[in-house]
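First up is the structure itself, then whatever we jot down about it.
The complex appears here minus one protein chain, its other protein chains still in place.
Read from first to last, the chains carry the letters A, B and C; within each, the first residue is number 1.
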Amino acid sequence: MSELVLLLISTALVNNVVLIKFLGLCPAMGVSKSMDSALGMGMATTFVLTLASAASWSLEHWLLVPMELQFLRILTFILVIASVVQFTEMFIKKASPGLYQSLGIYLPLITTNCAVLGVALLNVQQGYGFFWSVAYGFGSALGFTLVLMIFAGLRERIALARVPGAFTGAPIAFVTISLLALAFMGFSGLNV
Amino acid sequence: MSISYNAPQTFASPHAHGSNGVRRTMVRVQMALLPATLFGFWLYGWPAFFLWLITLLSCLVFEFMSLRLLGQAQIGRTLGDGSALLTGWLLAMTLPPWAPWWVGVVGAFIAIVIGKQVFGGLGYNVFNPAMVARVALLISFPLPLTTWVMPLPMTTALAPGFIDSLHITLGQVPIPDAMSSATMLGYAKTELSRGLDLLQALTAGHAPQLSWFGIRAGSLGESAAVLILAGGLFLLATGVIRWQAPLGVLAGVAIPAAIAHAVAPGHYLDAGTHLLSGALMLGAFFIATDYVTSPTTGGGQIIFGLGVGLMTWVIRSIGGYPEGVAFAILLMNALTPIIDRYTKPRILGRTRAGRPIDLPSAGKGA
Amino acid sequence: MLAAILSLTVLGAILGLVLGIAGRLLAVATNPIVDELEALLPGTNCGQCGFPGCSGAAAAIADGSAAPTCCPPGGKAVAAALAEKLGLSLDLSGMADDGPKLAVIAEDLCIGCCRCIKSCPTDAILGAPKQIHNVLKEACTGCAACVDHCPTEAVLMQPVPVTLQHWVMPKPMAA
Partner (left out) sequence: MGLMEKFFGLSWGIHPEDHKRPAADAATRTMPVPERLYVSLSQHLGAPARPAVLVGQKVRKGDKLADPQGAVSAAIHAPTSGTVAAIGEIPAPHPSGLPVLAITLDSDGKDEWTELEGCTDPFALEPAEISRRVAAAGVVGLGGATFPSALKLSLSQKSKVSTLIMNGGECEPYLSCDDRLMRDAAADIVDGIRLMLHATGATEALVGIEDNKPEAIAAMTEAARPYAEVSVRPVPARYPMGSEKQLILVLTGKEIPADGRPGDVGVVVHNVGTARAVHEAIRHGRPLVSRLVTVNGACVAQPGNIFVPVGTLVEEVLAFAGGLQGAPARLIMGGPMMGMSLPHARVPVVKGTSGILALDAAQVAERAQEPCIRCASCVRACPIGLLPLEMARHIQASDLKGAVGVGLKDCIACGCCAYVCPSQIPLVQYFAHAKGEMAAQDRAKLRAEATKKMAQARSDRLEREAREKAEMAARRKAERAAAAAATAATAPTPSSTAVAEGAQA
């Protein structure tokens, strides 16, 4: 149990996908304008990442390795991820049209979200068992959601600030996320 | 008798105002910092004073330049509100007293320009500027930021003179090894990483001694915990700060520290050491209480404080850095909008969720 | 080689099938947004947007060929409503909206030709041939459709006068 907690802390905070591994920057910049859509995006990504972790582990161990098709890894992973994303999109469209609208183009783009593919590939490299792979994927997604929420909160505040003209929009968002990354460096070397 | 009065503009109510002002607040905080700062000057000599001065002046210069670039009118008034001065002062309080001059200048640039002005200036920054600068400096220049000196009070013979001190601050003379020392937290971290047990390490002859009055290695804002505490109590008494955030920070450190120390005294420092070490007092009373970057409600401030304390302890005890106050503050600054969102006060006549309250069924007639 | 082709094909087929079924189960009937947009527009068909009537404008806004700010009589209020319906964030500060206006007929210029009456989308102009026309303040929407029809340039657009009831406290200057 405690090991599971430690794995989650390690993946979510110490090796945060966005701030430490620099994966998934596209949605982190794109869907962080309001906390509500950030939460929606985070949950959608969590769903996809967890499912994709499970699916990619299964593919790796039951299909690619036995048939010595590791060179197809990226291809198959993309295929699976794309399908999961499609499914998520259909589901969200049905369940929450408002969220569907606010996520916009970034929802189908989870397919090409490098965090998803990146975590799936890293996951395989770690050589975890099935359960730990899923936990790894879930923990990474948790970290992604956390950063997205925090960042969205900050951006909501900055949206009301009188930022100098040269820094409005993306520049101030980059400054903010870099300072956030600075703060997260405090977790580096966390001995867990 | 004719009454000649013409309103020069449309005034909105109210037509009376309280006496509190931004400047007064800033001046009070600076007054509260003064005893610990003067004590630090005495303890670490002229280099500490030079670094402090350079940091403050750089902050003012960078503030002035930013305001000029932004084309703001009334630059003098904005400089006069004392906020840039306070940022520089707080930053200087956290630097190693004998650090070279450029540490102060670079720190001031990061604090004022990147930490504050690009967000729109006073009141709009989301991270505490002094802590942004402290962390950025620590990560970028670990060596000068972790080189501490033994206390060499000005009155003692060993203390460097005025000219020698200038050389030290200008970085022309390396700090002699004999004078360098470790802070309590740094020492504990080093010894632990060498695989030593704290019980043995702390009883060794060369271990830094903990002292309330702070004749020990550290930054200006670290050594004299009691003077910082006194400044904090002054701020509490004058109503500049409120008790929630400082208490939260102290409790957030002390509680996990006490538990962990009770379980494994060989691996974890005790609560007292944690409270008196590092920038904890400074952080609790002067930085976690920063209006701009901390939550607005009392409840939110307690959560904020507890978070700062807990993360400080986590980073100190199991993280890679000996000191974690600055990181903890930045992390909680980042969480502030979320805390604010969930600790809004209840609106009169509404539930916490914002819906109008229900009528008491008895109160309504048929 | 064969194994690779086969496994990918099978995988693709299975996933496709699953998605196909899911698509059936989770189908959402999308309602045409054009109608909703048209409902938000003033409906006067004044033509100032450059489209043939409000339904044309609604269609153009829906397919993105016109901006939600294209309706001058609607002003900022309509633009904001349209943008919200479309889920767009809109910078209204650039939109020219110098307040609502009313058509006023200059009595010394009016020749009583009735052309403006025919052009008014809300029947807000009263008058008869060879009689000086008048604008009903309550019915005029300030769409300015009548202005160009007047042969003597007797129709003027004037800002609605501010009254005690309509006065808005000015926004404070930020420090």
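Basically, a residue touches a chain if its C-beta (ideal position, glycine included) is under 8 Å from a C-beta of that chain, and two chains touch if they have at least 3 such contacts.
Quick caveat: nothing in here was measured; it's all calculated off a predicted structure.
Among the chains on display, the ones the left-out chain touches in the entire complex are A, B, C. Among C:V78, C:I105, C:V135 or C:C150, only C:V78 touches the chain left out of the display. Within the entire complex, the positions of chain B that touch the omitted partner chain are 1-3, 5-7, 10-22, 24-25, 77, 81, 83, 121-124, 291-292, 296-297, 344-350, 356-360, 363-366.
For chain C, the residues in touch with the chain missing from this view are 42-45, 73-75, 77-78, 92-93, 100, 120-124, 139, 141, 162-164, 166-175. Although one chain is hidden here, its contacts on chain A can still be listed: residues 159-160.
Heads up, the rule we're going with is that only the chains that are shown with their structure count from here on.
Once the centre of each chain is set as its mean CA position, chain A and chain C turn out to be 40 Å apart. Centroid to centroid, with C-alpha atoms defining each point, chain A and chain B lie 33 Å apart. Among all residues of chain A, those that touch two or more other chains are 162.
By the touch rule above, chain A contacts chain C in their complex via residues 59, 63, 67, 69, 72, 75-76, 79-80, 83, 86-87, 90-91, 93-94, 97, 101-102, 104, 162.
Across the complex, chain B meets chain A through its residues 70, 114-115, 117-121, 124, 126-127, 132, 135-136, 139, 311, 314-315, 318-321, 324, 326-328, 330-331, 333-338, 341.
On the chain A side of its complex with chain B, the touching residues are 35, 149-150, 153-154, 156-158, 161-164, 167, 171-172, 175-176, 179-180, 182-192.
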